[in-house]
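The structure under discussion is supplied below as structure tokens; questions concerning it will follow.
Apart from one protein chain that is not included, each protein chain of the complex appears where it belongs.
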Amino acid sequence: MRAVEASGARVIGHVSDDPIRVEELLRAGSSADGAVTVFVGRVRDHSHGRRVIRLHYEAYGEMAERELAAILDETASRWTFSHLEAVHRTGTLELGELSVAIVVAAPHRSTAYEASRHVIEEIKRRLPIWKREEYADGEVEWAGSAPSEA
Amino acid sequence: MRAVEASGARVIGHVSDDPIRVEELLRAGSSADGAVTVFVGRVRDHSHGRRVIRLHYEAYGEMAERELAAILDETASRWTFSHLEAVHRTGTLELGELSVAIVVAAPHRSTAYEASRHVIEEIKRRLPIWKREEYADGEVEWAGSAPSEA
Amino acid sequence: MRVTILLFAVYRELADASSLDLELPADATVREAVDRLRSLPGLACLPAEPTVAVNREYASLERDLKAGDEIALIPAVAGG
Partner (left out) sequence: MRVTILLFAVYRELADASSLDLELPADATVREAVDRLRSLPGLACLPAEPTVAVNREYASLERDLKAGDEIALIPAVAGG
């Protein structure tokens, strides 16, 4: 967990095994914020045409928290909002469970959308987290680690 | 309330006095949906530099529901998602209460963001709903109805 | 022919009425209905090209009216 005050914004990032509770995240911000966006990633039942039954997320924990904090700070320097919170799950997740959540509370909706989108794109690009997919046929594979990509 | 099946998508629109319960909206979609966005508009404590203490929304109810349904159908024809729900409050709203909520559950995050943004922009542009702002100094004014704009 | 006019928000307050009936010539357009409304107390300041809906759909001022049409004057919307 981490909370900085960059340009008055409250910025919090987490990478942990704890389940994500969106109801709590939704109370973010103050009555100065007219717009709130929430993005959640959920465990999907398919991947590249194969039926997925469960996911396992592994993180380089210390670096992932550091990198997430860097992403949030960069976002706070580019957009004006009062609250930004991003949480990424690790460990074993069943279908429908939340793998990631991003909440932005801002005075204006364009900021709430753009800052949220920026955070998820950067998370996908640089957070040192890996996903092992467990398929209905019993096989298990690291996402993105097919021989040609390794 | 309204639910259509355009290209398999579940599309629901509401304009009503009922409080918006985001927790329920968040359960939208199925395990085929990896991404969910929620946008909520909240009553803000200021407007054009004046302190707001309360809002009153008035709608041309039958047309607003019809127009909202049209917006959702248009959105369903442009993006691929499984669930789109948009709710707009009417009546008296205190600070921090939700005036509007839009939920999109989709296989891909770009759709979840873009469809959501499209719906809120269209709602602001064409939904026949008006907002009376009650200020801390006791005055009351229709938003956007200053003499020069009337 | 007889049509119904609906007034909302600031228009409703200016006219001190939320709806009224109007008797118009059989070939009247929306614009003629709006021009008639300007003679009512409070509505003299209606803009030259107000936004209108006919039967719950946005419509052009040149649209021909039929008996029983519901014409709504739509002030600047402010939803969201």
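Each chain gets a letter, A, B and C, in the order it is written, and its residues are counted from 1.
In this text, a residue touches a chain if its C-beta (ideal position, glycine included) is under 8 Å from a C-beta of that chain, and two chains touch if they have at least 3 such contacts.
These numbers were taken from a predicted model, which means no experiment stands behind them.
K.L.:
Could you tell me which of the visible chains the hidden chain touches?
P.N.:
A
K.L.:
Tell me where the left-out chain touches chain A, residue by residue.
P.N.:
Residues of chain A in contact with the hidden chain: 41, 57-60, 62-64, 66-67, 88, 99-100, 120, 123-132, 142-145, 149-150.
We take it that only the chains that are shown with their structure count from here on.
K.L.:
With chain centres set to the mean of the C-alpha atoms, which chain is at the far end from chain C?
P.N.:
A
K.L.:
Between chain A and chain B, what distance separates the C-alpha centroids? Give it in angstrom.
P.N.:
Computed from C-alpha means, the inter-chain centre distance equals 25 Å.
K.L.:
Could you tell me the distance, in whole angstrom, between the mean C-alpha positions of chain B and chain C?
P.N.:
Taking the mean C-alpha position of each chain, the two centres sit 26 Å apart.
K.L.:
Among the residues of chain C, which are close enough to touch at least two other chains?
P.N.:
If we look for residues of chain C contacting two or more partner chains, we find 80.
K.L.:
What parts of chain B, by residue number, touch at least two of the other chains?
P.N.:
In chain B, residues 41, 120 touch at least two other chains, as defined above.
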